[in-house]
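Mind looking over this structure? Questions follow.
A single protein chain has been omitted from the complex, and every remaining protein chain is retained in its original position.
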Amino acid sequence: MSQYKPSDLLTISIARALKGAENCFHGVASGIPCIAIMLSRRLHNPDLVYLNITGGVNVDREICEVSTDGNSLYEDSRSSFGLTDIFDLAARGGLDVAFLSGGQVDQGGRVNNSVIGPFRQPKVKLPGGAGSAVLIPNTKRAFVWKSKHEKRGLVERVDFITSQGNVKYVFTPLCTFEMVDGSLQVKERMPGVSFETIQENTGFAVEDNGAPEMAPPTLEELRMLDEIDPQGFRDLETR
Amino acid sequence: MSQYKPSDLLTISIARALKGAENCFHGVASGIPCIAIMLSRRLHNPDLVYLNITGGVNVDREICEVSTDGNSLYEDSRSSFGLTDIFDLAARGGLDVAFLSGGQVDQGGRVNNSVIGPFRQPKVKLPGGAGSAVLIPNTKRAFVWKSKHEKRGLVERVDFITSQGNVKYVFTPLCTFEMVDGSLQVKERMPGVSFETIQENTGFAVEDNGAPEMAPPTLEELRMLDEIDPQGFRDLETR
Amino acid sequence: MSKITQLHTVLEQIQDGSMIALGGNVMYRSPVGVAKALAKVGKKNLHLVKTAMAMEADLLCGTGSVSTVSAGFVGYETQYGLCAFYRKGVESGAVQAQEHACYSVITALRASAYGVPFLPIRGFNGSDLVDAIGFKTVKDPYTGEELLAIAAMRPDVGVLHVQKADRFGNCEIIGSQYEDQTIARAAKKLLITCEEIVPDDYFGAHKKADLSGVTVTWVVQLKNGAAPGACPGYYDIDHETMQRFKTLKTPEQLKAYLEEGES
Partner (left out) sequence: MSKITQLHTVLEQIQDGSMIALGGNVMYRSPVGVAKALAKVGKKNLHLVKTAMAMEADLLCGTGSVSTVSAGFVGYETQYGLCAFYRKGVESGAVQAQEHACYSVITALRASAYGVPFLPIRGFNGSDLVDAIGFKTVKDPYTGEELLAIAAMRPDVGVLHVQKADRFGNCEIIGSQYEDQTIARAAKKLLITCEEIVPDDYFGAHKKADLSGVTVTWVVQLKNGAAPGACPGYYDIDHETMQRFKTLKTPEQLKAYLEEGES
């Protein structure tokens, strides 16, 4: 286990889940999905159409900055298919996967990026859900990720519902949750992570449903991950 | 009078009326307005923003084809501001002048480009109003032109109202009508054209309101007209 | 994954009764080649959609392939006058002219692209088209203003003819793009015909495509695919062919013309 980090596991679990997807999108502040998408395209889904805020399409290059809406994700692209286009695509039912994070995510797959406390004069103003209020309901499968698996971020009931809808998975460094009958269930535990550990770090009741451990990262996955992100930008989020 | 043709008079009368306009647009099959706009920009309104279907902006070159939606009205442009942009501009109240023609134009400034006879299975199917049903009401001033001044085209009441609204002028080779209190009145007669001649060729009652003759084309106007349209494409419509 | 295929393969996937949106404008970069192919294989009950169209509508009406035309303008320009076969079709009742303002065609396509069943539009005040077509109104829930509502038109297939395309469907468009970008986003499937296929490195950091391949379904090389109309950078209007086409009077003459070959 020493040869891989929590960020590697999280990124690889996402990359694997993108198998079979036709197109996908991530927004701002989405380093882990950005790397996972590139990894998935190199590993097992070369035809996956990769969209991002800049309009860059299928950009595949070494990650050189922490931002995920800058020129490095646009420059090499053959064409431009911008944010407005992506929202429209989702609205007409054509977006397969969108990545979203959330300050709070609850057991019902609801996401809060808006406020803790009252909406006007909140206790904590969060940065906002960006596109999530339309993307989570409009995208075929919304992939939520939490770079840290903590009680305060994985709650029984969010303070405010910024968005809900077609959440398919919630990825964390400890496990992957899947929405089953409107409720998050463990689908896969990270190698060596017990249900007890997951429960200790989760704000809602986690059922021991016998979900298996994820197969450890392969050498190929780890090698490609380092090729894509040699500077380890993926660690910035999980640290 | 031998040194100018009906098409020259019509074109020049339109060019003069564009004095003071900020921007203007013509669509397909609009040779006369196209030439008139270029003439106006060269003569007395250099800041007039000239828009057309192709997205070309302020194109100013010798007319080389009869069409007014081809590459010659786009190629040299510094930027592109296409048809959709123009319609949107008009819809938000930003378009000064739009040029429209009509199979039938009536005394109330109503225009028919749709049908003669019933709408389904018409006696004559006209080509359609193109943008007129939105441009005539949305543009600040709609400029209608009739390349031929004939009874069948200038009628008391159109068979079908394709569009109506902000018609300001109707230009013909015999005169310029202006909308006054919801009714077309002669504003200017072409040099040497009497009210009787106008009435003989008009399907609605023309009042002898003492409207003056238009000042004859100047040598400068005629020279520039020939520079812009040396091949005489403007005659195709009036013949 | 290459999107390059053959025209006959695409034709097999276009059903009778399809709504087809056409790119270009009047005699410029209009997908006449595809229209000819649709006419030749005997498609029926097509619904053609475009702001301002000409030969596509004319020849497909002439072969009895069209049930409905939704357009703001159907005609050649000054030089070649009206579309005779289209007119005959409408005047006989065989073809339904869903006459639009060009802007309402754009708005209907935008609604499709935006995934909504309608969009409000400004215009049509006092137009008989409102009742003739059956446009409905909608009330702005904020101001109470009553606006005309345009129902979405979601074409089964969009067809654009462009100068160059790569195997991913990225296109270079020389000259005006007209409403091609909107069609590319409104249609369920998108067919690109092109004069030339370009290699993978034609587009990139040095040169972005004018139209993204993201919404493209098929790429077919079809030289002279806009002829006898113009395709900037490749050919101008073929006046000889146009003059001959305009002499055709009967469906039989039209059929013979279509059998002659690709121009």
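Lettered A, B and C in written order, each chain numbered from 1.
To be clear about the criterion, a residue touches a chain if its C-beta (ideal position, glycine included) is under 8 Å from a C-beta of that chain, and two chains touch if they have at least 3 such contacts.
In this text, all values refer to a predicted model and were calculated from it rather than measured experimentally.
> Omitted chain: which shown chains does it touch?
Taking every chain of the complex into account, the missing one touches A, B, C.
> Touching the left-out chain: which of A:Ser79, A:Asn138 or A:Asn201?
Touches the omitted chain: A:Asn138.
> Go through chain A and note every residue touching the omitted chain.
Residues touching the hidden chain, for chain A, are 27-29, 31, 53-56, 65-71, 74-75, 80, 82-84, 87, 91-92, 110, 114, 119-125, 127-135, 137-138, 160-165, 236-237.
> Residues of chain B in contact with the chain that isn't shown?
The list for chain B reads 23, 46-47, 49, 51, 57, 75-81, 85, 88-94, 138.
> At which residues does chain C meet the chain that is not included here?
114-122, 136-143, 145, 147, 149, 151
We take it that only the chains that are shown with their structure count from here on.
> Using the mean of all protein Cα atoms as the middle point, what chain has its own Cα mean nearest that point?
Chain nearest the overall C-alpha centroid, as shown: C.
> Once you find the CA centre of chain B and the CA centre of chain C, what distance in Å lies between them?
Roughly 27 Å, centre to centre.
> For chain A and chain B, what's the span in angstrom between their mean Cα positions?
58
> CA centre of chain A versus CA centre of chain C: separation in Å?
Distance between chain centres, rounded to whole Å: 40 Å.
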